[in-house]
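Shown here: the complex without one of its protein chains, the others still in place.
Take a look at subunit A:
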Amino acid sequence: MILLAHILLPFTYILLALLIKKASIKSRLAVLFATFNLLWALALLPIVQFKDIIVVQVGGWAAPYGISLVADRFSVFMLIMTAIVFFLVTIYATQSVDKARRKSGHFFFTFGILMGVNGSFIAGDIFNLYVWYEVMLMSSFILMSLGGERAQMEGSIKYLILNLISALFFVSGVGLLYGNLGTLNMADLSAIISEKSHMLTHLNPALILMVVSFAIKGALVPFFFWLPASYHTPPPAVSALLAGLLTKVGIYSLIRFYTLFLYHDAPFWNQLILWMGVLSMVIGVFAASSQFDFRKILSFHIISQVGYVVIGLGFYTVSGIAAAIFFLAHNMLSKTNAFLVAGWVKRQKGTLNLKTLGEVYKESPVWGVLFFISAFSLAGLPPLSGFIGKYLIIKAGIEANYIVVALIALFVGLFTLFSMVKIWLEVFWKDVPKDRVVKIPEKKRKSQYMLTASIIMAILIVAMGLWAQPIVTYCEQAAVDLLNPELYIDRVLNFSR
């Protein structure tokens, strides 16, 4: 039952939010529930670390027939990072999002996203995973368009259509897989596939459909076009949440699928995944360097950084997957914080166009430092978390004899640094251009909660870099678990109570 709380907590908030009318009470309740969610996720950590994988068979039906919820080390780590990001973004949103949006259900739908994301991290059944995806996507569609500004409408139509196409791929894949093997429980599927190794090519159509769907959700090259077209349109608190959580779910599922099914046909998948990652890295960073909008640069960087995670998976060694998990967690924090700073700049200056901004550092050194920390963590400067993440990935690449890939990763890091310096110089450092008249809101609005959330996140980024050792050890244990799926299969299928 312990895992169900991750679904029931957000759901309880959703029910309560229907009854409450006042925006301020809704916000406070949201922070309260986000705290509960965080505490609950942390409570799971000692169980998976010292005891065993947590398995819950919903409704008491035995494994291949009922719905299994499974949490191993990797899932719990992702649950904790999600909870942290969600908690901080919720605090930030209580002040950043305008009252009309908060009143008409901003938190309602962010909790929908939380429910979907938590559900996808613990789903042990492919169809269940699809349902959580839909919960998450429906909420994100609505958040994307909530408010009804013109740019939002355009962004959400593109986001909607391309993500629906990815959902269609996924459903078709589920259908083909079920037709072939007659089960959708991931552990059961993995067991069947490892018994019948001759069926692999037979299953490839279904698996390719699903991997393409994950690649669309995870914004990998060549399926990323929806992301930079839509992530800069909603309110900043929304894009921070989406950037921090949604693409990571696609990548999580890819890692899960790879370590349970795809590795049986490694010669086919390994190179495909690896080079998809490399291309995402390179194309994302080049496209980011050419942009002139704060949030668009960050959006393209999501693509580039997802590529790093995927090449870590493509190495398929313990250190490679451990590096991928660490990098995923680091990226959730650093990327979200960069978006939070963008939200503050937008609130103060009313625009995020790099050409019209300037001198923000003079105005508020604190936010300057916060941006500095998250941006240079993304670029991979020591002692921040991004340095450890990139170091681990490049080291894993050299150990796995993918020297060229490791060198490309280093080279991409240089360009990441370039575009981060570009934002830093244009937004925070240079003088405000004289010829550009910008309408600045006269009354400076308060932003203490926004600041608190962003400071906590920056502290976490620094802490994750300085005290990386225990986290890396945990990630390595998680990677060992992932590389030996027998334990996972055994725990799910032989669950007895």
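General remarks:
Basically, contacts are C-beta pairs under 8 Å (C-beta built on N, C-alpha and C of every residue); 3 or more make two chains touch, one makes a residue touch a chain; residues count from 1.
One rule holds for everything that comes next: contacts and distances are computed from a predicted model.
One chain of this complex is left out of the view, and of "Multicomponent Na+:H+ antiporter subunit C", "2Fe-2S iron-sulfur cluster-binding protein", "Potassium-transporting ATPase KdpC subunit" or "Imidazole glycerol phosphate synthase subunit HisF", the protein name its UniProt record gives is "Multicomponent Na+:H+ antiporter subunit C". Residue A:Val171 is the one among A:Val58, A:Val171 or A:Val212 that touches the chain not shown. For the chain missing from the display, the contacting residue among A:Phe11, A:Phe36 or A:Phe141 is A:Phe141, taking the whole complex into account. Residue in contact with the omitted chain (choice from A:Ser230, A:Gln305, A:Ser419 or A:Gln477): A:Ser230. Considering the whole complex, the residue from A:Gly124, A:Gly155, A:Gly358 or A:Gly413 that touches the absent chain is A:Gly155.
As for the chain not pictured, it touches subunit A at residues 127, 130-131, 134, 138, 141-142, 145, 148, 150-151, 153-158, 160-161, 164-165, 167-168, 171-172, 174-176, 178-179, 182, 184, 228-230, 232-233, 287, 291, 296, 300.
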